[in-house]
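Every protein chain but one is kept in place in this view of the complex.
Take a look at chain A:
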Amino acid sequence: MSQLKTTAPVAWCPGCGNFEIMNSFIAVLEDMRNEGFPLENIIMVSGIGNHGKIVDYVQINSFNSIHGRAIPTAEAIKLANPDTKVVCFVGDGDTYAEGLEHLLFAAKRNIDITVVVHNNRTYALATAQFTPTTQQAYKASTMPYGAKESPFNPLELLLVSGATFIARGYPVKKEHFRKLLKDAIAHRGFSCIDTLQVCVTFNNLYETYNKHVVEVEIDDLTNFEEALRVISSWDYRTSEVPIPIGKFFEVNRPGYEDKFTRFPPVPEDRTVELLQLLDRFI
(Lines give C-alpha, C1' and ligand atoms only; values in the text may rest on other atoms or scores of the structure.)
Protein backbone atom coordinates (compact mmCIF):
# COMPACT_ATOMS: atom_id res chain seq x y z
CA MET A 1 0.00 0.00 0.00
CA SER A 2 2.69 2.47 1.00
CA GLN A 3 4.17 2.32 -2.52
CA LEU A 4 1.15 4.18 -3.72
CA LYS A 5 1.50 6.93 -1.16
CA THR A 6 3.80 9.90 -1.40
CA THR A 7 5.72 11.18 1.57
CA ALA A 8 3.82 14.47 1.58
CA PRO A 9 2.32 15.22 5.02
CA VAL A 10 -1.46 14.88 4.92
CA ALA A 11 -3.23 18.14 5.64
CA TRP A 12 -6.75 16.82 6.33
CA CYS A 13 -8.43 17.05 9.74
CA PRO A 14 -8.49 13.81 11.70
CA GLY A 15 -11.70 11.95 10.90
CA CYS A 16 -12.20 13.71 7.56
CA GLY A 17 -14.12 11.68 5.01
CA ASN A 18 -11.42 12.36 2.44
CA PHE A 19 -9.21 9.69 4.05
CA GLU A 20 -11.57 6.90 3.16
CA ILE A 21 -11.95 8.15 -0.42
CA MET A 22 -8.18 8.07 -0.76
CA ASN A 23 -7.85 4.65 0.84
CA SER A 24 -10.58 3.28 -1.39
CA PHE A 25 -8.89 4.70 -4.47
CA ILE A 26 -5.57 3.16 -3.48
CA ALA A 27 -7.31 -0.18 -2.87
CA VAL A 28 -8.89 0.01 -6.33
CA LEU A 29 -5.51 0.88 -7.85
CA GLU A 30 -3.97 -2.16 -6.22
CA ASP A 31 -6.78 -4.33 -7.54
CA MET A 32 -6.26 -2.94 -11.01
CA ARG A 33 -2.54 -3.50 -10.82
CA ASN A 34 -3.09 -7.08 -9.73
CA GLU A 35 -5.38 -7.53 -12.68
CA GLY A 36 -2.62 -6.36 -15.00
CA PHE A 37 -3.63 -2.77 -15.62
CA PRO A 38 -0.52 -0.56 -15.91
CA LEU A 39 -0.91 2.12 -13.28
CA GLU A 40 1.11 4.60 -15.30
CA ASN A 41 -1.96 4.76 -17.53
CA ILE A 42 -3.99 6.28 -14.73
CA ILE A 43 -4.10 10.02 -14.24
CA MET A 44 -5.73 11.78 -11.32
CA VAL A 45 -7.01 15.29 -11.86
CA SER A 46 -8.31 17.45 -9.06
CA GLY A 47 -9.98 20.76 -8.45
CA ILE A 48 -9.21 23.12 -5.59
CA GLY A 49 -10.57 22.54 -2.12
CA ASN A 50 -9.69 20.09 0.60
CA HIS A 51 -10.63 17.28 -1.79
CA GLY A 52 -8.00 18.46 -4.25
CA LYS A 53 -5.12 17.69 -1.93
CA ILE A 54 -5.64 13.99 -2.62
CA VAL A 55 -3.34 14.22 -5.65
CA ASP A 56 -0.40 15.11 -3.43
CA TYR A 57 -0.81 11.94 -1.39
CA VAL A 58 -1.21 9.28 -4.07
CA GLN A 59 1.92 8.32 -5.96
CA ILE A 60 0.50 8.18 -9.49
CA ASN A 61 0.34 10.69 -12.34
CA SER A 62 -1.64 13.72 -11.34
CA PHE A 63 -2.70 17.17 -12.39
CA ASN A 64 -3.91 19.54 -9.69
CA SER A 65 -6.00 21.91 -11.79
CA ILE A 66 -7.86 25.01 -10.58
CA HIS A 67 -11.14 25.52 -8.77
CA GLY A 68 -14.00 24.08 -10.81
CA ARG A 69 -11.88 23.25 -13.84
CA ALA A 70 -10.57 19.74 -13.32
CA ILE A 71 -12.94 18.31 -15.91
CA PRO A 72 -11.83 20.16 -19.07
CA THR A 73 -8.23 19.39 -18.09
CA ALA A 74 -9.18 15.73 -17.74
CA GLU A 75 -11.03 15.69 -21.05
CA ALA A 76 -7.95 16.85 -22.97
CA ILE A 77 -5.83 14.26 -21.16
CA LYS A 78 -8.24 11.54 -22.24
CA LEU A 79 -8.31 12.80 -25.85
CA ALA A 80 -4.52 12.96 -25.90
CA ASN A 81 -4.30 9.28 -25.04
CA PRO A 82 -7.47 7.20 -25.02
CA ASP A 83 -5.60 4.30 -23.40
CA THR A 84 -5.51 6.23 -20.15
CA LYS A 85 -8.04 6.12 -17.36
CA VAL A 86 -8.63 9.61 -16.04
CA VAL A 87 -10.17 10.05 -12.60
CA CYS A 88 -11.24 13.47 -11.36
CA PHE A 89 -11.46 14.22 -7.65
CA VAL A 90 -13.54 17.33 -7.29
CA GLY A 91 -15.51 19.21 -4.66
CA ASP A 92 -19.18 20.08 -4.49
CA GLY A 93 -18.40 23.78 -4.54
CA ASP A 94 -15.79 23.12 -7.14
CA THR A 95 -17.89 21.19 -9.60
CA TYR A 96 -21.56 21.69 -8.72
CA ALA A 97 -21.08 25.47 -8.51
CA GLU A 98 -17.96 26.99 -10.06
CA GLY A 99 -17.51 24.43 -12.84
CA LEU A 100 -20.99 22.97 -13.31
CA GLU A 101 -21.01 23.53 -17.06
CA HIS A 102 -17.97 21.33 -17.51
CA LEU A 103 -19.60 18.49 -15.59
CA LEU A 104 -22.74 18.61 -17.70
CA PHE A 105 -20.86 18.91 -20.98
CA ALA A 106 -18.61 15.99 -20.10
CA ALA A 107 -21.77 13.97 -19.42
CA LYS A 108 -23.29 15.16 -22.70
CA ARG A 109 -20.20 14.07 -24.61
CA ASN A 110 -19.95 10.79 -22.75
CA ILE A 111 -16.22 11.18 -22.59
CA ASP A 112 -14.61 8.28 -20.77
CA ILE A 113 -13.58 9.93 -17.53
CA THR A 114 -14.64 9.28 -13.94
CA VAL A 115 -15.71 12.10 -11.66
CA VAL A 116 -15.66 11.53 -7.91
CA VAL A 117 -17.41 14.45 -6.24
CA HIS A 118 -16.30 14.85 -2.62
CA ASN A 119 -19.70 16.15 -1.65
CA ASN A 120 -19.21 17.41 1.89
CA ARG A 121 -21.95 19.94 1.26
CA THR A 122 -19.84 22.90 2.23
CA TYR A 123 -17.01 24.98 0.86
CA ALA A 124 -14.66 23.46 3.37
CA LEU A 125 -11.33 24.95 2.39
CA ALA A 126 -13.04 28.32 2.12
CA THR A 127 -14.25 27.73 5.70
CA ALA A 128 -17.90 26.84 5.31
CA GLN A 129 -20.42 28.50 3.06
CA PHE A 130 -23.49 27.11 1.26
CA THR A 131 -22.80 25.00 -1.80
CA PRO A 132 -25.48 23.87 -4.28
CA THR A 133 -26.07 20.74 -2.18
CA THR A 134 -25.93 22.11 1.38
CA GLN A 135 -28.90 21.24 3.57
CA GLN A 136 -31.33 24.11 4.24
CA ALA A 137 -30.79 24.09 8.00
CA TYR A 138 -27.05 24.73 7.66
CA LYS A 139 -25.77 27.77 9.48
CA ALA A 140 -22.40 29.15 8.56
CA SER A 141 -20.50 32.07 10.03
CA THR A 142 -20.74 33.90 6.76
CA MET A 143 -24.49 33.24 6.50
CA PRO A 144 -25.72 33.49 10.09
CA TYR A 145 -29.34 33.91 9.05
CA GLY A 146 -29.48 30.73 6.98
CA ALA A 147 -30.02 29.80 3.39
CA LYS A 148 -31.57 32.15 0.86
CA GLU A 149 -31.94 29.46 -1.80
CA SER A 150 -32.61 25.76 -2.07
CA PRO A 151 -30.24 23.04 -3.23
CA PHE A 152 -30.54 21.41 -6.63
CA ASN A 153 -30.08 17.77 -7.38
CA PRO A 154 -26.91 17.35 -9.44
CA LEU A 155 -27.67 13.74 -10.29
CA GLU A 156 -30.93 14.75 -11.95
CA LEU A 157 -28.93 17.21 -14.02
CA LEU A 158 -26.42 14.52 -14.93
CA LEU A 159 -29.12 12.08 -15.94
CA VAL A 160 -30.80 14.47 -18.35
CA SER A 161 -27.43 15.64 -19.66
CA GLY A 162 -26.54 12.18 -20.89
CA ALA A 163 -24.26 10.69 -18.24
CA THR A 164 -23.92 6.95 -18.80
CA PHE A 165 -22.96 5.99 -15.23
CA ILE A 166 -24.50 7.68 -12.21
CA ALA A 167 -24.03 6.61 -8.62
CA ARG A 168 -23.97 7.84 -5.05
CA GLY A 169 -21.60 6.44 -2.47
CA TYR A 170 -20.92 6.71 1.25
CA PRO A 171 -17.27 5.80 1.89
CA VAL A 172 -18.07 4.74 5.44
CA LYS A 173 -19.66 1.73 3.74
CA LYS A 174 -16.23 0.71 2.65
CA GLU A 175 -16.85 -2.34 0.49
CA HIS A 176 -19.91 -0.80 -1.13
CA PHE A 177 -18.00 2.36 -2.02
CA ARG A 178 -14.92 0.55 -3.30
CA LYS A 179 -17.04 -1.56 -5.59
CA LEU A 180 -18.78 1.55 -6.93
CA LEU A 181 -15.48 3.29 -7.49
CA LYS A 182 -14.01 0.32 -9.29
CA ASP A 183 -17.09 -0.04 -11.48
CA ALA A 184 -17.12 3.65 -12.28
CA ILE A 185 -13.50 3.58 -13.42
CA ALA A 186 -14.09 0.39 -15.40
CA HIS A 187 -17.15 1.90 -17.10
CA ARG A 188 -16.41 2.99 -20.65
CA GLY A 189 -17.93 6.41 -20.87
CA PHE A 190 -18.68 9.23 -18.48
CA SER A 191 -19.16 8.16 -14.88
CA CYS A 192 -19.89 10.18 -11.79
CA ILE A 193 -20.15 9.25 -8.13
CA ASP A 194 -21.78 11.76 -5.83
CA THR A 195 -19.76 10.85 -2.76
CA LEU A 196 -21.09 11.64 0.71
CA GLN A 197 -17.76 12.73 2.11
CA VAL A 198 -18.21 14.01 5.61
CA CYS A 199 -16.47 17.18 6.66
CA VAL A 200 -16.11 16.65 10.40
CA THR A 201 -15.12 20.21 10.97
CA PHE A 202 -17.77 22.15 9.08
CA ASN A 203 -20.65 19.79 8.35
CA ASN A 204 -20.46 16.66 10.46
CA LEU A 205 -23.20 14.43 9.10
CA TYR A 206 -21.75 11.05 10.12
CA GLU A 207 -24.53 10.29 12.56
CA THR A 208 -27.26 11.46 10.25
CA TYR A 209 -25.91 9.50 7.30
CA ASN A 210 -25.36 6.40 9.38
CA LYS A 211 -29.04 6.55 10.26
CA HIS A 212 -30.53 7.47 6.87
CA VAL A 213 -28.33 6.11 4.13
CA VAL A 214 -29.92 3.13 2.35
CA GLU A 215 -28.29 0.90 -0.21
CA VAL A 216 -30.53 0.46 -3.22
CA GLU A 217 -30.30 -2.21 -5.88
CA ILE A 218 -31.88 -1.34 -9.20
CA ASP A 219 -32.69 -4.33 -11.37
CA ASP A 220 -32.56 -2.61 -14.71
CA LEU A 221 -29.85 0.01 -14.66
CA THR A 222 -30.70 1.10 -18.19
CA ASN A 223 -34.17 2.26 -17.12
CA PHE A 224 -34.17 6.05 -17.28
CA GLU A 225 -37.50 6.51 -15.45
CA GLU A 226 -36.49 4.22 -12.64
CA ALA A 227 -33.17 6.02 -12.29
CA LEU A 228 -34.96 9.36 -12.20
CA ARG A 229 -37.38 8.09 -9.56
CA VAL A 230 -34.62 6.90 -7.24
CA ILE A 231 -32.41 9.94 -7.85
CA SER A 232 -35.29 12.34 -7.20
CA SER A 233 -36.31 10.59 -4.00
CA TRP A 234 -33.75 12.67 -2.10
CA ASP A 235 -33.50 16.37 -2.83
CA TYR A 236 -30.65 17.39 -0.46
CA ARG A 237 -32.84 19.88 1.47
CA THR A 238 -32.61 17.83 4.61
CA SER A 239 -30.65 14.74 5.55
CA GLU A 240 -33.24 13.37 7.93
CA VAL A 241 -34.92 11.28 5.23
CA PRO A 242 -33.85 8.08 3.45
CA ILE A 243 -30.80 8.78 1.30
CA PRO A 244 -30.30 6.20 -1.46
CA ILE A 245 -26.78 5.09 -2.30
CA GLY A 246 -25.69 2.71 -5.02
CA LYS A 247 -25.55 2.58 -8.77
CA PHE A 248 -28.58 4.35 -10.26
CA PHE A 249 -27.97 4.27 -13.98
CA GLU A 250 -25.59 2.57 -16.36
CA VAL A 251 -25.81 2.35 -20.14
CA ASN A 252 -23.40 2.02 -23.02
CA ARG A 253 -22.99 4.74 -25.58
CA PRO A 254 -20.06 5.50 -27.89
CA GLY A 255 -17.43 7.64 -26.18
CA TYR A 256 -16.44 11.13 -27.31
CA GLU A 257 -12.78 10.12 -27.55
CA ASP A 258 -13.64 7.50 -30.19
CA LYS A 259 -14.50 10.27 -32.62
CA PHE A 260 -11.01 11.71 -32.63
CA THR A 261 -7.90 10.74 -34.46
CA ARG A 262 -5.20 9.00 -32.47
CA PHE A 263 -1.94 10.87 -32.65
CA PRO A 264 0.78 9.10 -34.60
CA PRO A 265 3.59 7.97 -32.28
CA VAL A 266 6.19 9.92 -34.26
CA PRO A 267 5.18 13.24 -35.79
CA GLU A 268 5.64 13.43 -39.52
CA ASP A 269 7.47 16.18 -41.36
CA ARG A 270 4.85 18.29 -43.07
CA THR A 271 6.94 20.16 -45.65
CA VAL A 272 5.45 18.48 -48.70
CA GLU A 273 1.90 18.38 -47.38
CA LEU A 274 2.12 22.07 -46.60
CA LEU A 275 3.24 23.07 -50.07
CA GLN A 276 0.37 21.05 -51.51
CA LEU A 277 -1.95 22.81 -49.15
CA LEU A 278 -0.71 26.20 -50.35
CA ASP A 279 -1.66 25.26 -53.87
CA ARG A 280 -5.29 25.23 -52.76
CA PHE A 281 -5.05 28.96 -52.09
CA ILE A 282 -3.88 29.93 -55.57
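What we mean here is this: a residue touches a chain if its C-beta (ideal position, glycine included) is under 8 Å from a C-beta of that chain, and two chains touch if they have at least 3 such contacts; residues count from 1.
Note that contacts and distances are computed from a predicted model.
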| item | value |
| --- | --- |
| Chain excluded from display, named as in UniProt, from "Membrane protein", "Cell division transport system permease protein", "2-oxoglutarate oxidoreductase subunit KorA" or "L-aspartate oxidase" | "2-oxoglutarate oxidoreductase subunit KorA" |
| Hidden-chain contact residue, picked from the options A:Ala74, A:Ile231 or A:Ile245 | A:Ala74 |
| Touch criterion as defined above, residue of A:Phe19, A:Phe63 or A:Phe152 at the omitted chain | A:Phe63 |
| Missing-chain contacts mapped onto chain A | 6, 8, 38, 40-41, 43, 45, 48, 53, 55-56, 59-66, 69, 72-77, 79-81, 83-84, 101-102, 105, 260-261, 263-264, 267, 269-271, 273-275, 277-282 |
